[in-house]
Structure formats: C-alpha cells, structure tokens
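Every protein chain of the complex appears in place save one, which is left out.
Think of it as A, B and C in the order they're written, each chain with its own count starting at 1.
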Amino acid sequence: MTSGANTLVLPIVLPLLGAFLLPLVARFGDGLARALGIVLVVVNIFLGWTLWSAVGTEAAVTALGGFEAPLGIVLYGDRLAALFVAVLAVGALIFWPRAEHGGVKAYTLTLLLVAGGSGLVLSGDLFNIFVFYEIVAVASYGLAASSGDKAGFGAALRYLVLGALGSSLVLIGIGLVYAAAGTLNLADIARLAPEKLSGTTGLAAFLLLVLGFGVKAELFPVNTWVPEVYAAAPMRVTAILAGVVSKLAMVVILRLLVLVFHDPAAISLLMAVAIVTIVAGEFAAYRASDLNRTFAYSSIAQLGLVALALTIPATAGILAAIAVALHHAVVKPAFFVIAAKWRGPLAGLAGGARVAPAAAGLFVLLALSIIGIPPLPGFWAKLVLLGGAFDAGGAYAFAAAVVLAATVVEAAYLFRVVARIWQPAAGAKPAHFAFSDLSPALLLGVILIVATLFVAPIGTALSGAAASAADAGSYVARVLPGRM
Amino acid sequence: MLELFADLVLMPLIAFLFGLVLVLMARRVRAKIERRVGPPVLQPIYDIVKLYAKKTQISHGLMHDVSIMMLLGGFITAEIFLPVPGLDGLAAEGDLVTLVYIMMVPMLGLALGVGSCANPNGSIGISRALTSMLAYDVPFVVVIAGALIHYGSSNLIDVVRIQQEGGVSTWGVTTMPLLAFAGLIAMHGMLGKEPFELYIAPAEIATGPMVEMSGKYMGALFVMQCFQFYTVGVLYVTMFLGGGEMWLTFLPKVAAVIFISVAITNVFGRYKTEDVIRWMWRWPTAIGLVGLAFVMLKVN
Amino acid sequence: MTGSEKVPVVTDQPETCRVADAEEKSLLRKVMDNFADHCRSRSLFVLHYCTGCGAIELPPTITSRFDMERVGVSPMVTPRQADLLLITGYLSVKTLKRVILSYEQMQAPKYVVGFGSCTINGGMYWNSYATVKRLDQYIPVDSYIAGCMPRPEAIQQVFLDLMAKIDAGKATAWQDYYLNYDAYLGRQMNLFGQDWHTPTDVVAEAKHYGYVGNGTTGEHTALLDQRATWSLDTVPELYPARGRNERSRP
Partner (left out) sequence: MIGLLDTLLVLALLTTVGLYVFGANRFAGYIGMAAYAAMTVIVVLVGQTLSGGETAVPSAMAFTVLGYPMTWRIDGLGWFFALLTTGAGFFAAWYMSGEWNEAQPNKRIQHGTLALNVLAMLLLVSSGDFLSLFIGWEIVSWAAFAMMTQLGGPAATAALRYLLYALAGAMALFAGILIVRSATGSFAFEDFAAAVPNLPTATKWVLFVLFTAGFGVKMAIVPFHLWQAPAYSFTPGASSSFLNAVSARMGLFALTLVLIKLMGPALLAGMDIAYTWFDARSALLWLTAITMIVPTYIALMQTDARMLLAWHGIGQGGYMLLGILVGTPLGLAGGLLHTFNYATYQMALMLAVFAVVHRTKTADLDELGGLITRMPFTYITLLMGIIGLAGLPPMNGFVSKWMIYKSLLNTAQPLLLIAAFIGTLGTILSVYKLIHNIFLGQLRLEHREVKEAPLSMLLPMLTLAGIGFVTGWMPGLALSMVDIAQSALGIGLQPHHLGGVDLPNGSLNMLWVVGVLIAAIGVGALIFYFLGNRRWEVSQYDNYAGGHFLSADVRYHFSHEFYPGLARVIGPWYRGWVVKMERGLQTLVAVLGDLSGGVFRFAHTPFYLLVAVSLGLLWVGLFGKI
C-alpha cells in the first residue's frame, strides 16, 4: 500500500465509518453529528483533490487485503474517478440535509451515499461495483422517502421496486460475464473480452448491465421513477440524486464501454437507448405541468446526452460525456433549488420576476447554459458532444440532428417558463426566496460563471482526464502489470 | 448647355400642346361615335383657362396644394426623360425604369392630395386607382421586361436608335407582336378608359379622386390629362413603333396609338374592380408572358 | 375643449370692399378678364339638381339629339367642379337646404338657372306648405326658364343667353350672395330656423376674396358667430368649429 492507496481507500472507508458512527455521535447532540458528517464530506473533497493532483496521467491502483489482481479487490483511481469523488462530495456538502428531513438518519444515509458513490467510481471489479451500487441504491431509497409524506413514500416505493429489479438485472449481467470470462476484475475482463465476450452472451450481458445501471442512470425505459421521486422527494435529495448520483452510474457504463464492450452492436444499442431517452425526456418536459417534473424530464434528457456522448468513439466521446455530466451536475441541482419554492402549476409562476428577481435571473442564466448558449459552459459541452458526433458521421450525425432538434424543444419549455415568470402576476404571487433558500443555487450559479471565465483551462484539464479514462490499455497495464 | 436648356423647356411644352390636341381628338372621336358634333377646337383650352380663372379656389390644406405641384412637376420631369425627335433631353441620364418610376410620382402626389381632402369618395377613388394600377402594371412590367431584354438596353435613346437603324422590320411591333399587343392593353388600362375607368365612376363615387377638385386644382388635372395622353402614347411609340425619326411621322403615330384606345373605349361599360384585376392578370399578362418566352428563346 | 376661443367680432363696417370697377382696371387686366370671361362662357360645367320633374329634359339636351358639348356645356358631378347649378323644378324646404349647401360649395363665378315655373313662383305647388316659392330669395339666380316643363330648345336658349351674359361680364349674380349674405341668410333662417348654418364660412370667404359689402354681415351672421362659439363651448361633438378654426387650432 502506497501513500496513493490512502487516497483511494479513505474516500470509501471514512464516510462508511462515519455513517455507522453517526447514530452514536448523535446521542451527544444532533449538531455534533451534523458537523461530523460535514467534516467527513469536506475530507472527501480534499481526498478527491489529492487524488486528482496525485495521479496525473498515471492512475493510482491498489489491491486491498494484499491479494493482487485479479483475485484481490482492486481500487483504480484515475482523474475521472477523482473528479467524481470530489463532485459527489461537493454535491453532498452543498445539499447537506437539514434537520427537518430526518435529522441524523438523513446524515447517515447521505454519508452512505457518498461512501457508496465513491466506491462505485473507484472500484476495479464488477462485483464490488455491484456492492457499492446497492449501497448507493439503498441510501437513495431511504433519502427519497425522507420527505415523510404519502407522495414521498409512494415514489420511493416505486423507486425501490424498479431499483431492485434493476439490481437483479445487473446481477444477471455480471453472472453472464463471469460465466463467459471467468473473472470479475475489470482489467482482466478487458484482457479477455475480445475472445470471450464478443459474442451473443457478451452482448446480452451488456444489455442487462445497461438496463440495470440505467435505472440509476435514468435511461429509457427504466427511468419511470424519475419524475415521481424528483417531484416528491425533498429538494436536497433530488438535487443530489439528479445532479450527481445518476452520473455515477454513467461512469460505470463508461468503464464497461471503454474496457469491455467495444462491439459495434453494443454501441448502437446504447445509442438507440440514448436517442430514445433524449427524445422522451425533452418531449415529456414540454408537456410537464410543474417545474419539478419539467426538470426531472429535462434531467432524463441530459443523461441521454451523456449516454449518447459515451457512444462516440475515442476521447472526444468521453470528454463530451464528462463535460455534459459535470455541467448538468452544476445546473440541475440549482434548478431544483428554484423549483423547490416554486411548486404547483406553471401558470402560478407569473410575477416571479417581481417577487424574486435573483431567482428569476438565475433561472435565465441556468436555462441559457443548459440550452447551450455561448459562452456559457453548456455550450462548450454541447460543442464537444456534437463536434464528436459530426466527426464520427453516419448515424452519429443523425443523433446530433436529434439533439439539435431536442434543444429547440428544450428552449421552448424553459423559456415558456421564463416568459411566464416575467409576466405580471395574475392571482396569487409565487413564493419569495429567502437568501438561505436560494444560496445553494446562487453558489452553483457563481460556479457556472467562474467556469465560463476559465473554460479554457477547465477544458484542458478535462481533456486530460478523458484521455486517461479512454486509455483501456493503460488501465489493464496498471492493474495487471505483468499480464499484458 | 443652351441646347439642353432648350430641351428642358421645349419637351414639356410640346407635350402639353400636343396633349391638348390629343384630348380634343379623344373628345371629338367620342362625340363622333355617339353621333354628336363634339366640342369646338379650342374647347380644351377654354376648360383649362376657365378653371384657372375661377375667382374662388378652395383648398383642403397644404398637401392639397403640394399634390398639384407634384402632379405637374412629375409629368414635366417625365417628359424630359422621354426622347422625342431631335430632343433627347435627359433620356441618357435615366432609363426606362427610371421613367416608369417618375411617372408614379404625379400619381402619388395626386393620391396624397386627394387623401388630404378628407372625402371618402376621393379615398375610394384612389384605392381603386391604385388597385387598377396593380392590375395593369403586371402585364406592363412583363412587357417592359421582355422589350428591354429584346433591345438589350434600357436606355430609351438606344431603343429608338435600334429601331430606326433597322427599319420597320426591327420595330418592336414586328419583332415582338405579342408583347406589343399586351402593351397596348396595358396602356389602355393606364389611360383609365372604359372598361377600366373604375376609379372615376361618376355616378358611384362622384368622380373619385376629382370629387373635391375645383378651380385650378381641377385645371391642373385637365393639364395632367394632356400630359398623360401624350406620355403614354409616346412611350408606346418609342417601345414598339420605331420611336420618333421626325415629327411629321412621330406625332401621327402617337395620335394613332391614342386613337385606338379612345376608339374602342366607347363600346365598353365599366368593369368592377375585381373584374379589372382578373382580366388584366389573365389575358394581357398571359399574352405578354408568351411574348416574353419568345424573346427569351431568341436571346438565348 | 375649453371655451376660450373667440370668433372675431363682426364689425358693422367691413375693412375692405374690393369689387373693382371696370374703369379701374389696366388694359392688360381688361384683356385678360375679357379672355377669361370668354373662356368661362364657352366652358360651362353643369351640376343639375334634379329632385324635381325637369330632369327628363336634360338628356336630350346633352346627348346626340342636341349635343350641348358643341357649345362647351358638359355635365359634372360635384358642386366643386361645376359652374352652373340647374335647379330643375320645385324645391321642398328640405331639398332647399341641400341646394344652398351645394351652391355654397361651388366656386365663383357660379351661375344658377331655375327650371320651370316652380322655381319662379311655386308653379302648380303655389299653395303647398312644403315647397319653396321663389328660389332667388335664398340664392342668387341668373336666369329662369318659364314653362312646365320647358322644352330642350328652351334650355339651349337659356344656355346661349347665359353664355352671352358671361361673355359680356354681366353674369355677376354670384357676387350678390357675398355682398348681401346677411339678407340671404336671414331669409334662409326664416325658413329653417335660427340654428340654420352650413359648413361653408361664407363671410370669411368673402373677406378673403374681397367681396365684402355692406350687406355681407349683419344681425344674422352675428347669430351665426354666436352660435358657433356656443357650440364649441357646449357640444363640440355635434357642431364642428366653422371655417378655418378647424385647422388653425393648436
């Protein structure tokens, strides 16, 4: 175990430990538990940052328990993983639960989520991925139900059923992979994939894995829980789920694609799913009746974009996926902050700009960015995505056309809301925002603007991360140094 | 310089004087067709002098007056840009397209003046006049486009020269008979004679644009009629009948063109606005387009 | 809509009276006037006011049977364009209002010919309560044609007579309307009531063109002015300001 190993293990272990300790600590005071949770999350951010600066182009690898890969439990930390560890922790920090949403239970679950999520992106073998996926899933079921009302429980139950089914699909998929390849270590599978997994079995395994992880990744048609849960769960939970957790599943799919499934059939399968997801998400959002559902559907579409980006060959696709995912992770939580106060039918939003000019202004900024208006970050994300698609040509060009058309629909529903906000109030005025209500969103807005100003260095950094994530050969070489 | 100045004075003057003759001819021809004697030779002058000599001259505001100035000014300008035998005026400084647009200036002036009279009959008259302009200008632009492409120049001096150098066989009427025919119909519409006089309609809208015109305002309209007959006739002769080589043959040609128009006008009643539009957009336009097709075949 | 506008007070003595005598004119002026009169006589635009029964005689007069265009007479449509107002037959009180309106809208020099007996003395309607007995009480008349109805030949004859009169510069009945407007207005008011008025500001027009005589203004025109002021004050919707006021108000 090197010093780099700490940065790989600690992001998982510390929050996990914290999650178990927290109920005990809470006996000495709720505030103490809260503080401890926050400290742990901050530590995770720091760890992510350390990992990022430590790994450079060479990823950090560690095998737990002293067993070498492929037998041992391998953790693999490249810049991509470091990024998402940090992003997950930042998300959890910004949207740390409040006492009224379950108190210490919520803190625990959130820490569990952080631990599971970090594990998900750091794990180097499929079984651990499944385990961490389950941890994330359980934590999110609990959080989804934490609003404590009828709608919340109903939504959480649906989420639970679907999630459980999805997990079993994942398990079947893993089983198929194991049956074919005889190993669960990703690097090892990657090594064996060309001969063992290139046939029908491999494809079936991929299908099941995509559908299984797709539940979290909000892929069509296994994403029916999304609007319900996002409408019913507390805003802070929604923000984390939509903003970050869904991306973690995408990271897993990314790893699978890069390392295991290069099959054109697999790619086209994912592309078809992605296109349908985009279309279904944007069009459903066009007819959504309130802000929460609008953003939920929009979130589905954005994840469809990420999935589409993943199908684009070479680094460009990975870069686009990371860019779109990160951008969405900034924008969508902020949207949900606004939606938390402005509930109910869209027509009731008239006059919003008078009541809450800051929220209205922020809404416009976020909407512009998510549509992809230069020079905001959303534009650059879309530029990379569509540029890669047009470079790839063929079906990708068609997909790009779908994305472009969907963008118009996106603008239609977002700016319909903007127009309504700026209209004079007809009846009851929309809710006012206290500063504390809006502050997370304002913070994210500031991040967005800063990112706009520093888009060039961010782009360079992400390109590096994408390049190393796309390098399957180096993954195998790092994990299995002798076996190439 | 002096020659140009002479042109500037002579061209409108000749236009006015010969216009008087054309007006007289029109009235006499009409009388003959109706088996009447018709007005005496000086009748056009009597009318104009009397109108200018009215003791009271009511006006409906400054625009009413300015419209009269635009009316005369526009036609005077048009005459200067319309070459006649021996007098080219400024025809080289503005071509047929310019001339067509200059001829719209007096119409616009009249329309504004009539509008400022605050009489709905006048406004209706202008509405109908503009509508009929839209009707007859469609075949007219077809004719213009065809003729100009045929001659390869929009300079009227060139148009006249080409026809005179080649003799009768190069006259527009022999090289482009269909366009010449369509042009004749469009010219007839331009003169506002039956069956296209919908904007005068005395019994219906009380002479339309002229409803509030009295004294010298009306007199200016009479003068305008002289110019109009002359301009339309000369334009047609220039485009299709070889233009003017000498006054002795030129003026009879102009008179002949106007004669055709006034001779057929009496046998018609008045078309409704819709019928004018439909008729103009159907027959002369179709004939003109066929003529245009022949021209294009020849050019290519 | 304040009421502060004052219509100029009409004084008894008009400032100018510029109807020039024939002797004052220069030779050029005389020649020009003679020429103009000649042209006027040879170009008569006729407005026929055909509410009565005489209209039937006009078509033969104008069309091929007699062809009045030979002598420059042609029909016109609006009073603005016309020189000659033909009153063909009887006038009821109601139609007389329209006749006066039309007459005032004609441009001077203007001439009026009364057709048939009815315009002279009421004719067969001499004892009707609703018809006007003598036309020249209300507007100046240049010529009458007696008969019921007159033949086209008679109409031609009156045209020729009128032309000769105009050519000689003696058809000046129209000036009488300006010079003695108050009297005409008085008789009109007698018939139509005190609030009678036409849109034409005859007094102002007379002043503008210098046809102001001792009879131009008087008690009746003063009434007119009073009423104009009053109307502005109270119900401007119904009584527009008269004459130039309409346009010169800020």
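Assume contacts are C-beta pairs under 8 Å (C-beta built on N, C-alpha and C of every residue); 3 or more make two chains touch, one makes a residue touch a chain.
Please read all numbers here as calculations on a predicted model, not as lab measurements.
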item	value
Touched by the hidden chain, restricted to displayed chains	A, B, C
Which residue of A:Ala19, A:Ala217 or A:Ile371 touches the chain not shown here	A:Ile371
Candidate in contact with the missing chain, chosen from A:Leu207, A:Leu291 or A:Ile312	A:Leu207
Residue numbers in chain A that touch the chain omitted from display	158, 161-162, 165-166, 169, 198-200, 203-204, 207-208, 211, 220-228, 263, 265, 269, 279-281, 283-288, 297, 368, 371, 373-375, 379-380, 382-384, 386-387, 389-391, 393, 400-401, 404-405, 407-409, 411-412, 415-416, 419, 422-424, 455-456, 459, 463
Where the unshown chain meets chain B, residue by residue	8, 12, 52-63, 65, 68-74, 76-77, 80-81, 90, 92-98, 101-102, 104-105, 108, 111-112, 115-121, 123-124, 126-128, 130-131, 133-134, 137-138, 141-142, 145-146, 148-149, 152-155, 158, 198, 206, 211-212, 215-216, 219-220, 272-274, 276-278, 292, 295-296, 299-300
Positions on chain C where the hidden chain makes contact	1, 78-80, 97-99, 101-102, 105, 198-201, 205, 208-209, 236-247, 249-250
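In this text, only the chains that are shown with their structure count from here on.
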item	value
Chain contact topology (line, ring, star, complete or other)	other
Centre-of-Cα separation between chain B and chain A, whole angstrom	78
Rounded Å distance between chain B and chain C, as computed from the means of their C-alpha atoms	36
Rounded Å distance between chain A and chain C, as computed from the means of their C-alpha atoms	95
Touch list for chain C against partner chain B, complex	35-36, 38-40, 42-43, 63-64, 67, 69-72, 77-78, 80-81, 83, 106-109, 205, 209, 247
Chain B to chain C touching residues, read off their complex	27, 31, 34-40, 42-43, 45-47, 49-50, 53-58, 61, 202-203, 206-207, 210-215, 218
